[in-house]
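Report on the following structure.
What you see is the complex with one protein chain gone and the rest in place.
== chain A ==
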Amino acid sequence: MVATSKCSGKYHELLLQLQRQADLMQNPSTLLDPYIHLQGLHSPVLKGSCMERPGDFPSEDALWRLSRQDFLRTLNTTLGLFLRMLSALQQDLPKAAHQQAEMNIRGLGNNIHCMAQLLRGSSDPEAAEPTQPGPGPTQPPPPLPTLPLDTFKRKLRICEFLQGYHHFMRRAGQVLRGWGERRGRNRRHSPLRGLQRAARRTWPFPGLRRLAPQGQLPR
């Protein structure tokens, strides 16, 4: 995914846009729900079995461990792969939802590109630092899943995959919001940069489950 439009040079504006796009795309009503409706998977039993399959998308823990640059790269690559998968699923999805999802992903891709460009041009050392401290190196995104040939299993597998996509976008949105919080804190307490790093050890969203190991030292 390559951005072609002119990029905004305003970090917060771009970040806010990324957050909003992630929020929009994490909503199951944009893709998963239309798929479930089209395929008749709306019974409680089938919906209950339509859970994200581990390995389809990068985990929350992995995302928090990535530097901003790496996070954007991972996000971009993952969505690029998802886009490929999406075109393979064209017959399985409602046309309108499919097209809208494609547009959303391409739009987000543009903003990812712009944000990456902005971070590259900045001297902000945080750009190269992970959002969450940890040893995680940049890992390639998971490969596309193989869909079973059996129709019923295929239906369920696609459902799981789309569920994973929405969850992944929610996780990405959380990471992006973490950027905003940290940035705000940094502005307020810029003289105390050392303390900020210590503060980064604290999980920014107490209401959410923290997957990263606790008590690790920052790199």
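By definition in this document, a residue touches a chain if its C-beta (ideal position, glycine included) is under 8 Å from a C-beta of that chain, and two chains touch if they have at least 3 such contacts; residues count from 1.
Criterion: contacts and distances are computed from a predicted model.
For the omitted chain of this complex, the UniProt record lists the protein as "Oncostatin-M-specific receptor subunit beta", which is one of "cAMP-regulated phosphoprotein 19", "Oncostatin-M-specific receptor subunit beta", "GBGT1 acetylgalactosaminyltransferase" or "Myotubularin phosphatase domain-containing protein". From the set A:Cys7, A:Leu24 or A:Leu46, the residue in touch with the chain omitted from the display is A:Leu46, counting the whole complex. On the side of chain A, touch with the chain left out of the figure occurs at residues 38-46, 49, 92, 146, 148-153, 155-156.
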